[in-house]
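Right, one structure below, let's go through it.
Here the complex is missing one protein chain, while the rest keep their positions.
Showing chain A:
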Amino acid sequence: MIIFIKVFKRREEKRRGFLWCIAKSRRSERMARSSSKDAQDLFRALWSAYAATPTNLKIIDLYVMFAVFTALIQVVYMALVGSFPFNSFLSGVLSCVGTAVLAVCLRIQVNKENKEFKDLAPERAFADFVLCNLVLHLVIMNFLG
């Protein structure tokens, strides 16, 4: 949030020029308040826009979030304990990242708003997804050691 405000401020400064900057200090408080309000608006808009997405996409999103979260836990654990069986660490993290990426791909393909994939049946997309996951996890099982 703070970063955002700073960026915003800098932009304003550039736009308005030098004279304006002298008077700026008094208004900065008001500006900060308004920009934070903007951000609140933004999040509200984001949330309402997201609430409109179909349930199946939301499920995929949850799945992606879970995979990324698992990857993060592993990275934190690696940072604490060390990366000794490096292939295990690598396969663990990459399997999470891989599932997340593949799920994002699936989400892109089954999303009805994407005009590019109109003629791609969701069944076909899911079959591709399963195949790709199969390959991924075969490789990971092999790499785990």
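One rule holds in what follows: a residue touches a chain if its C-beta (ideal position, glycine included) is under 8 Å from a C-beta of that chain, and two chains touch if they have at least 3 such contacts; residues count from 1.
Rule of thumb we're sticking to: contacts and distances are computed from a predicted model.
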Name of the absent chain as recorded in UniProt (options "Rab family gtpase", "dolichyl-diphosphooligosaccharide--protein glycotransferase", "Protein kinase domain-containing protein" or "Peptide chain release factor 2"): "dolichyl-diphosphooligosaccharide--protein glycotransferase"
Residue in contact with the excluded chain [from A:L46, A:I59 or A:I73]: A:L46
Residues in chain A touching the chain absent from view: 3-4, 7-8, 11, 38-39, 41-42, 45-46, 49-50, 53, 86-87, 90-91, 94, 97-98, 101-102, 104-106, 108-109, 113-114, 116-117, 120, 125, 128-129, 131-132, 135-136, 139-140, 142-143
